[in-house]
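Shown here: the complex without one of its protein chains, the others still in place.
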Amino acid sequence: MEQIHMGNQLLGGLMNELLSGMTAPAESTGPVESTAWKIGVETAGPASDDVDRGSRFPRETVEEFKRTGLLAALVPEHLGGGGASLAEVAGAVRAISFHCVSSALVLAMHSIEVSNLVRHGASEPLQALLAEIASGQLLIANANSEVGIGGDVGRSICAVESTDEGLRLEKEALAISYGEYADLIVATARQTPDSEQTDQVQVICRRGAFTLEQTSSWDATGLRGTCSNGFRLAASLKADMIYPVPFAVVANNGGIQATTILLSAAWVGLAEAAAAKAHSYVRAAARRSIGTVPPAAGQLAVLATDLEQARGLLAATASTFVMLETSPEMESPNFIASTRNLKVSTSELAVRIATAALTICGIMGYKRDAPYSLDRQIRDAHGALVMVSNERYLRANAVMLLARKHL
Amino acid sequence: MEQIHMGNQLLGGLMNELLSGMTAPAESTGPVESTAWKIGVETAGPASDDVDRGSRFPRETVEEFKRTGLLAALVPEHLGGGGASLAEVAGAVRAISFHCVSSALVLAMHSIEVSNLVRHGASEPLQALLAEIASGQLLIANANSEVGIGGDVGRSICAVESTDEGLRLEKEALAISYGEYADLIVATARQTPDSEQTDQVQVICRRGAFTLEQTSSWDATGLRGTCSNGFRLAASLKADMIYPVPFAVVANNGGIQATTILLSAAWVGLAEAAAAKAHSYVRAAARRSIGTVPPAAGQLAVLATDLEQARGLLAATASTFVMLETSPEMESPNFIASTRNLKVSTSELAVRIATAALTICGIMGYKRDAPYSLDRQIRDAHGALVMVSNERYLRANAVMLLARKHL
Amino acid sequence: MSVAVDRDQAFVETIGRIADGVAAVNADAVDHDARFPAESIQALREAKALSALIPVELGGGGVAFETIAAACLQLGRRCGASAMVFAMHQIQVASIVRHLDDASWFEDYLRELATDQRLIASVTSEVGTGGDMGRSVAALTPGPNGLSSFEKQAPTVSYGQYADDLLVTLRRAPDSEPGDQVVVLAHKDQFTLEPTGTWDPLGMRGTCSPGYVVRAEVASEQALPTPFPRVSSESMVPVSHILWSHLWLGIATDAFDRARAFVRAAAKQKPGEQLPTAIRLSHLMSELSLLRAEVESALREFTDASAEPGRERLSTMASALRFNNLKIAASEQAPRVCQSALGICGIMGFKNDTPFSVGRHLRDTMSACLMVANERIHQTNASLLLIAKDV
Partner (left out) sequence: MSVAVDRDQAFVETIGRIADGVAAVNADAVDHDARFPAESIQALREAKALSALIPVELGGGGVAFETIAAACLQLGRRCGASAMVFAMHQIQVASIVRHLDDASWFEDYLRELATDQRLIASVTSEVGTGGDMGRSVAALTPGPNGLSSFEKQAPTVSYGQYADDLLVTLRRAPDSEPGDQVVVLAHKDQFTLEPTGTWDPLGMRGTCSPGYVVRAEVASEQALPTPFPRVSSESMVPVSHILWSHLWLGIATDAFDRARAFVRAAAKQKPGEQLPTAIRLSHLMSELSLLRAEVESALREFTDASAEPGRERLSTMASALRFNNLKIAASEQAPRVCQSALGICGIMGFKNDTPFSVGRHLRDTMSACLMVANERIHQTNASLLLIAKDV
């Protein structure tokens, strides 16, 4: 392997520069993001390599989420939560992702479920559950995917069954990210064994009342800390732990939107981390030859246009979500399509930005143990493309566009 | 030439569909945009082919700009203008561009000069000029480019000279778009014949006191109605018609920002027109085979993600401009870089969108005289790349990025 | 061998002279007025280029197929429309020459073509087939006089109005299946063209390709003995894709040349400076390199396979995929090259009247994706990929 050399004696200086450059992006959305940034710097970042190599759950970081109340940030204040907006939590996800994408995805996936509960859990038992999530800092995982439906979460094969011992659910989940570490698992199922595949409810399974039998393992190119193993889920259900509205309502009225926004926040944070390394690299190169513009600066300028696009899209969509929180427009096909676009665009931009950063940093980015290493960002970014597949989103949008009068 | 055929009998129906589909984009910025949209539908659109083929000034459209007061939309109300924000005028440019990009660029280039005058023309004579622009609906052109400086408007060769008959300027302008039709021409020049190339002022030349001698012609691939001929400008100047601040201030404190925003508005409108045609085409295809999703719908979904990005960027940057109107942050390198990014991104997205629309519409898009013709959009979009070259903007940003601490 | 090599080299040089001396001179007018490149075709006729691919024993020039491909590239560098007319004519000639099977009518016809330098246009696409050339609606219909007639709705017939003869795909008979096709050569005095559309497109404007209703009455021996599916897979499709790709490469090469001239001119003004556009030119060259290699390698595979007895390799799925890939890859890469050239030349490339203008190049190559729409080819390929053994 040939390479452009960078003298070892420079590395110490660069490392300092890099660390000093890695401060929170200028525009913070507020205290939730600041808390997250601190966790990122102090816990998620330092643990990230070990999490990645071991493909292990980022438990120390999730402990910090719990300690600081981040897991209940979205729970209303009167129920003991942080009362934060989705935009604020998106800021937190993005800040964590700058340091460890897997940790950020745990926060994101958990927060999607909290958001859904807040929007659709008006019943007393679900309000009580929200209060418990806040007081106990419970972690929620999702088991909506299922073997045999090919990734289309709008259909279920499994069903809620009435047995002598009460309601039961057995489900072959394609993957339940961090399922073994979750206190609660939400899952879609047909309402009854006689229901159509699309007649779905979403149920909440509680630790102690469910068992998980691992059916596949998670050894992936990136996003390794999400521990997205496949599981056979078997759970006893309480009737009041079934969402009082059909799953289609949960999904269309806030669910899809929160999912795309929070996942996108992770991709933007990832892109910012890659961009920050490229930026530091170029600045260091410029300092070595004062007065000249290193060739890589031009590539950095292109990268910056991509980063600006990713950030702008995220900010705009997150604030629209907040604006529409109680509006029927939340469910409008246009806004749903727009949030899908957000996920498609930010994930593609993240790959482009990470790849461009690698071109800029060269072999110093290719190495895992170099200060400018882009190893994880590159691998995680490609996960962004396949995690909730962009193809699926684009196909869904294609169908929607046919019905739309205006683009 | 082989092609997928579309029966002629269908064309009538498609044409109707197309026209009904071509309504103003859902989110209008207000009455200024609505006025512009009406001009687009009634005047700019119908004239656009003739303007393009003849590479001629869109005089009927500019007449309408004058009649409706659009040329003074940015002039404060107390001076007789519309008192509109730059974001509103950007909406107008975008609406016109949907129908005729050249016309939109005339409005954009004129409005950049008005914006600069409003921001920096505090002197009494310049306030009087603004009032006159409003009352007389004067059209302003720009002669900042110059032969011999290679497109770098931050330098001038020509200088303001004191003669016995007063101040004079002679300038070899690389191009003065619609110069022959302008009432006022602004031009950069060295402050005195002894000044450095970068010691520039911007002067305002009035019809009657300047002559134009054509030095090159404008027969281009697209943007043909801008009539961007080269001219030798010779003008008598009044001292009070020189900006009271250096040109660098005019440029950095709002000039660059207004330029990139208004040009980008034209590119977004262009992209929306191409997207609307592709959308109509796909919908028509879907109607011919009810119940199926035409393959092109998937391509349209991808196109829509690009369009969303372009729109989002424009809206965000324009509203930031309005927010910073009186703030020193307007001049911050970050915001300037961000507006340059806007122009680079929207022009590239416009090319991508127009090209994708051509793929979708196929031969019906390739033909000039078909209802789905993308001929002008394709040609104009490529002009977006070279008009104020993206390369130049990226190089400027590259230098700026070196100094920046955070990306 | 050496005689053949000399002859072929002389032919390419002749074409180069016509390209520089005639095609280039009229290219802007042809483009601007969307008019037939009459001067180029006249010069090609005078050079006997229209019969270059016909064997010597039938009165032709007997040049190799590779030489025709090289000629398309040369013409493409100077005038895309001239190159396209030449290429489409040669596609028809190749389809006849490669599937003669001693049919005496066609042998005579080729002699006549060589003598009179007749220009053949193609009528393969048809309204109502969804763009599938492997199916026809119009049928060869026997008449009372021993002749057969047909009427075909053609959505485009390139330079139809200027062609001497037409090569037409049809169902074999009124009761034949859509896929049971023959190729018929209709002579100038046997057909009429009724225009059904106009031709005023973004690029390739000189090909003059409106739609027509084609009506003709022909003798039965004017149908090529080989069934069309075989003509199509062994000759018409690969030859089309190869000759088109060569001319697109020609256009892209000229765009690169103009960008290079632009950069060299800029470098002369600023000696010693590292120009950003010079780096971009290197990027552009690597894009052109991909296109060039793709075109060259497909040509070689085709001539190799054509030289094998029975030409069976050309009927395999792998071969269909190969030449479909050529079409797709070249048609996407050529406009990309032109766009990068525009990026380098900037406003000087955008203007129509500078030595660095590349607007026409870009517009012309943007037609490449539409000549048999790439998406349709992808659909064919997708099916082949599911069943083909080797790819």
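Per-chain residue numbering starts at 1, and chain names A, B and C are given in the order in which the chains are listed.
One rule holds for everything that comes next: a residue touches a chain if its C-beta (ideal position, glycine included) is under 8 Å from a C-beta of that chain, and two chains touch if they have at least 3 such contacts.
Everything numeric in this text was worked out from a predicted model, so none of it was measured.
Of the listed residues A:88, A:146, A:272 or A:375, the one in contact with the hidden chain in the full complex is A:375. Note on the undisplayed chain: of the listed residues C:47, C:100, C:290 or C:317, the one touching it is C:290.
Within the set C:3, C:307 or C:382, the residue that contacts the chain not displayed is C:382. In the full complex, chain A contacts the hidden chain through residues 1-5, 7-8, 217-222, 295-296, 299, 351, 355, 358-359, 362-363, 366-369, 374-375, 378-379, 382-383, 385-387, 389-391, 395. In the full complex, chain C touches the hidden chain at residues 260, 263-264, 267, 274-275, 278-279, 281-283, 285-287, 289-298, 321-322, 325-326, 328-329, 332-333, 375, 377-379, 381-383, 385-386, 391.
Operating definition for what follows: only the chains that are shown with their structure count from here on.
If the chains shown are joined wherever they touch, the resulting network is a simple chain of contacts running from one end to the other without closing. Chain B has the Cα centre that lies closest to the mean of all protein Cα atoms in view.
Centres computed as Cα averages put chain B at a distance of 40 Å from chain C. For chain A, residues that reach two or more other chains under the stated contact definition are 298.
Among the residues of chain C, those touching two or more other chains are numbered 276.
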